[in-house]
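Left out: one protein chain. Kept in place: all the others.
Every chain is named by a letter (A, B and C) in the order it is written, and numbering of its residues begins at 1.
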Amino acid sequence: MVNVTGLRLKNPTILAAGIMGTTGASLIRVAQQGAGAVVTKSIGPEPKDGHNNPSMVKLDFGYLNAMGLPNPSYEDFLPELKKAKQKSGVPVIASIFGSNEDEFRKVAQGLMSGKPDAFELNVSCPHAMGYGTSLGTDSKMVKAVTSAVCEVVNVPVWVKLTPNVTDIVAIGKAAEAGGADALVAINTVRGMAIDIHSGYPVLGNRFGGLSGDAIRPIAIKCVYDLYANMDIPIIGVGGISTWQHAVEMIMAGASAVQIGSGVYEGLNVFFNVSEGINNFLKEHGYKKTEEITGIAHERF
Amino acid sequence: MVNVTGLRLKNPTILAAGIMGTTGASLIRVAQQGAGAVVTKSIGPEPKDGHNNPSMVKLDFGYLNAMGLPNPSYEDFLPELKKAKQKSGVPVIASIFGSNEDEFRKVAQGLMSGKPDAFELNVSCPHAMGYGTSLGTDSKMVKAVTSAVCEVVNVPVWVKLTPNVTDIVAIGKAAEAGGADALVAINTVRGMAIDIHSGYPVLGNRFGGLSGDAIRPIAIKCVYDLYANMDIPIIGVGGISTWQHAVEMIMAGASAVQIGSGVYEGLNVFFNVSEGINNFLKEHGYKKTEEITGIAHERF
Amino acid sequence: MIPINSKITKIVAETPSTRTFFFDYSFEYAGIGQFVMVWIRGVDEIPMALSYKNAITVQKVGDATSRLFEIEEGGFVGLRGPFGKGFTIPKKRENILLIAGGVGAAPLASLAEKAFSEYSYVTIILGARNVDELLFMNRFLQCGHVYITTDDGSAHRCGFVTDVLEELDVSVYDRIYICGPEMMMKKVFDILEKEQALDRAEFSLHRYFKCGIGICGACCMDETGLRVCKDGPVFNGKDLMDTEFGKYARDASGRKKWFL
Partner (left out) sequence: MIPINSKITKIVAETPSTRTFFFDYSFEYAGIGQFVMVWIRGVDEIPMALSYKNAITVQKVGDATSRLFEIEEGGFVGLRGPFGKGFTIPKKRENILLIAGGVGAAPLASLAEKAFSEYSYVTIILGARNVDELLFMNRFLQCGHVYITTDDGSAHRCGFVTDVLEELDVSVYDRIYICGPEMMMKKVFDILEKEQALDRAEFSLHRYFKCGIGICGACCMDETGLRVCKDGPVFNGKDLMDTEFGKYARDASGRKKWFL
C-alpha cells in the first residue's frame, strides 16, 4: 500500500497520461493488469484531432511522439471517466490541459462529477502550440493555473512538469505555491528525428517529445533535484520499464512511479515492476516503498 | 572541403571538446585517423583535477560523465596546443572556459600564441559549479563572455550551447549579438544514474551530463531550431557515431558535425562518417555538404 | 523503427478504385493479416494490410490515399511494420471459409494462397459493389471454390456476401475468416453467432490508428479495452461479443462515431 496525497495505491506503479487512456474500458483493462492507479489521457475544453501521423515512432533508444493532445473534450470524456471510476478498482486521476486558467478551471469543473481521485495538470506537453510547455515554462502561469484548479476542486491536484526548462525546481515551487499537492516529473523531452532518405522530419508535427529509455537519466536528475528542494511528494516518470528503473527513480526521490512508453513491452509491465519492487524491499529488509524514497540523498 | 567560419576542413567531422583532447599528441592522433578538425579539452585559468571518479560510465543508451573540467591550465596547455598546431595538419580549435568575462579573456589571450584556428567557448558544461551551464543559461553572461573574447582574439569564435535551457534560440541570439561566428550545439544533457544496490549516485559528482545515442533527437531539435532562427552557422554535436546520424544532423541545419562519445566505437569513426557522408552526397547527386545543410526545413 | 524508405517498384491497377503497390522491401516474416503504417511524406501515415509480403492494395478514399495514387513507379514511401496480430493459419486438411468484402480481400487473398499451399480446403465468398470492383478474383479462383456477389448484380448474383453465407452449412468449416466493411462484418457476425460458430471465426477490424504500436490508446475497443493495432487487427469472434463492434468506432479525437 502506498499513500500518495491521500490516494491509497495497492502498488506504486501508475499508468502515465496519454498512454492507453482515451477510453474508460482501456483504463479498466490497465488497472486489471496490475497498475496501482491510472491517469487519463489529457483532456481539454474542446474536441481535438491531434497532429497528423506519423504521431509516434519507436527509435532504438526511446520513442518520439507528437500526438498533439487529441481528446474528445471533457464533455465527451465524462462518461469514460465515470466508467473507469466504477469498474477499475484503482484510483483514477484525470489529466487535464487548457491554454489558460479559465480553460483549466472549466475542464476541471466539467469532470468533477466523474469523481476523479485527483487531477493532474498537464502544463508540460512539448508539442502542442499554446498548451503545455509554452505554459509550463512560465512560473507565473503555472502558479496561476494550479491555484485556479485548486480553488474549484476538492481532490488532490498534481502538477506535471516539463524537463525543457532551465530550472525545473523554480517551476515546481511555483506549482507548490499555487497549491499543488504533488509534482509529476517528467513529461517528454523535446526531440526530433529526420528521415535522411527524403529530408522530411519523421513526425507529422515535425518535432515532438522523447520518451523511454533515453530520458531516464534526465528524469532521475529532475526528480532528484525536486526532492531536494520541495516539501510535496514527487511522482517519477520517464523511461521506466523494469523494477530496477522504478527503484532507481524512487531512490532519487519519487513516492510512486508512472509508466508510459514502457507499456510497449506488454501490459504486464505494471505487475512485473510492482512485484520486483516488493521483492527488492523484502530482500533488503524494508517494509514499504516510503523507506527508500530519496535515499540517494543520504549516500555520501 | 567544408568551410566553417573560414576554416577549411577536409571533411565535416570534428573531434568534440573533452574527448581525447588533453594532449597535443592525442589531438594529432585523432587528426591522423581522419577528423576534419579537432577541438581541445576545455582549458581554464587554473589547473583543475576535476571530480572524483567514477567520472564517466557507459549506459545502455548513452554515456554519463562528470569530469568537472579537469585541465592543466592554459599555461601548461600552451605547449600541447602548439604541438597539435604543428603536426596535426587540420584546424585546431581551442575550447576554453572561465567563470566570467575576465577569466575567458585571460585564457583566450594566454592561448593566442599557440595560434588556434578558432576558439570554442564552453558556456555549457552541466556539472561544474560556477562554470558552464550556470553561465550558459544566462543570455547576458553569454553575450558578455562572447564579446570579451571576440575583442581580444583575431580568429573565429564559436560558442557552445547547453540544451538545458528553456529557450536555446535566445541563448544563441545572445552569443550572436556578442559576436559569435558560429554556434556549437549541444553540450551534454543533465542527467543522473543511481546504483540501486547501494543507493549511491553512480558519478563521483552525483550528477553529470548525458551524451551519446540518447541525446541525438534532442540535439537534432536544438540544431533545427537554431538553424531556423540564426544567421551564423551551426555545428551539430550529440549522439553521432554513424554517417546516417551525421547526415540527419546536417539536414537539421548543421554545417559540420562534432563527434564525442562516438569515439568509443573506435577512432575510425571519423573516417567512416566522412566517407559515408561523401557516398551519400554522391549517390543523391549533391556536390557538397552545404547543399544538404538544413534541407529538412524545406520539406513540407 | 523510423519508417523504412521503400521504393515502389510496380503499380497494378486491380479495380477502378484499388491499386496494388509493390515495394523493393519485403516483410519476409510478416504474418498474414498483419499491417504496415504507410507514410506518404508531407501528408499522413495510414495503416494498410499487406496484400503480399512486399505489397499493399489500396482503395482511394481520401487525402493520403489520393496522394499515394499520384506517386508513380520509382517513387518512395516510408513503411513501418509489420504490426499487430494476423490470422491463425489453418492446418492441413482443414475446411476453411473466407468472406471478403471490397478491399477487405487484400489480406484474405494471401491467406487463401497460404491455406491452399498447405492443403486446406478453401471456400471463398467474395463481394463487391460491382463486377469491376471484385478484388483478387484470380488469386482466389486458384485456391478453391469462389462464390461471388455484387451489390448491383453485375456479376453472378446480385446481393451481399451474407446471402451466400446463409445458404451454406457453416458447421462444415473449421475456420472462418472475415474482412470487409464493418457493417458487412457485423452481419456475418450475427449469422455466425446464431450458428454458434464465433469461436471458429476471425475478423479483421479497422479503427483509427495513431501510434500503431499499442501505446497511445486511440484504437481501443469497448468494453474489452483491446487495442486493434496491437491485440488485433484480427480478433476471434468471441472477443467481439458485447463490444462496440458493429455499433460505433472513434474518430481521431476519441469521440464516438455510430455506424448507421
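Methods note: a residue touches a chain if its C-beta (ideal position, glycine included) is under 8 Å from a C-beta of that chain, and two chains touch if they have at least 3 such contacts.
Since this is a predicted model, take the numbers as computed values, not measurements.
Taking the full assembly into account, the omitted chain touches A, B. When you scan B:L210, B:A246, B:V263 or B:I277 for touch with the missing chain, the hit is B:V263.
Of the candidate positions B:F61, B:F77, B:W243 or B:F270, contact with the unshown chain belongs to B:F77. The chain that is not drawn here is touched, among residues B:R8, B:K115 or B:H197, by B:H197.
Where subunit B meets the omitted chain, the residues involved are 18-30, 41, 47-50, 52-59, 63, 65, 67, 70-73, 76-77, 193, 195, 197-198, 200, 202, 204, 260-261, 263-264.
Residue positions on subunit A in contact with the hidden chain: 299-300, in rising order.
As a convention for this text, only the chains that are shown with their structure count from here on.
Contact with subunit B and subunit C alike is made by A. Distances from each chain's CA mean to the overall CA mean are smallest for chain A.
Remark: subunit B and subunit C have CA centroids separated by 51 Å (rounded to whole angstrom). Between the Cα centres of subunit A and subunit C there is a gap of 36 Å.
If you average the Cα atoms of subunit A and of subunit B, the two centres end up 33 Å apart. Contact with two or more other chains is made by residues 41-42 of subunit C. Of all residues in subunit B, those that touch two or more other chains are 299.
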